[in-house]
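Only one protein chain is missing from this complex, and each of the others stays in its spot.
Here is chain A:
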Amino acid sequence: MGDFLSQFGELFAEYPIAAAYWVNIQLTFWAAIFSLILGTVLALIRISPVASLRWAGAAYVNLLRNTPLTVIMTFLFLAVFLQLQISLSDDFTQNFFRFGVIGLTVYHAAFVCESIRSGVNTVPIGQAEAARAIGLSFLPAARLIILPQAFRGAIAPLGNTLIALLKNSTVAVAVSVSTEASTVMREMIESNANFIYAIFVLFAIGFAVLVIPIGLVTTYLSNRLAVRR
């Protein structure tokens, strides 16, 4: 057993494990912010009174939600970067990081949109009718009445989306974000297959340590902040 533990020491000494997880956390952080913004806009579009907008919103969600994230990332690399020669930064590391954030954002915005829509469904129809009755049009009603209650009802599904986002941040390797955790894991397996169990345990625990607190916090918040009816 002591032998097994010393393998962790060697792995930590040889590979930038903490730095690798930090890249995943940064990807998650930016993608979470942007996908929350884009997802909220999409949710507004999907509950809007304009039929063509609703159709466009549904089309986006169904298209992006049903496209594998790896395909989105590979598309960004092969089509946008290689063929269209669009660069987001002269520094490759920054460039691919930004592409990674874009890929994660457009994909998870679809899920955020659906989470918020499920939150909207927790708001009784009477609230919307009352907002109309006091003369609020769609956007003010959504901003002042519907969305604040919807967000409070959507915390648990949003938390699930955030957990999925954190784990999916490893897919950014498909757009050449080469310093993140799953790439480092591949390097480890490639040159240190003798430590294969230690590597597995290390990454299983690493993600559990990141994901479990998110689950606990969102469960706590969703209990605390949900509108009691």
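The working rule: a contact is a pair of C-beta atoms (placed from the backbone, for glycine too) under 8 Å apart; a residue touches a chain by one contact, two chains touch by 3 or more; residues count from 1.
Quick note on the criterion: contacts and distances are computed from a predicted model.
Its UniProt record calls the unshown chain "Glutamate ABC transporter substrate-binding protein", which is the correct pick from "Monovalent cation/H+ antiporter subunit A", "5-oxoprolinase subunit PxpB", "Glutamate ABC transporter substrate-binding protein" or "Biotin-dependent carboxyltransferase family protein". Across A:I25, A:A164, A:V201 or A:I214, the residue that sits in touch with the chain not pictured is A:V201.
Of the listed positions A:N62, A:S191 or A:N223, the one in contact with the omitted chain in the full complex is A:S191. Contact residues of chain A toward the unshown chain are 1, 3-4, 7, 77-78, 81-83, 85, 91-93, 96, 173-174, 176, 178, 183, 186-187, 189-198, 200-201, 204-205.
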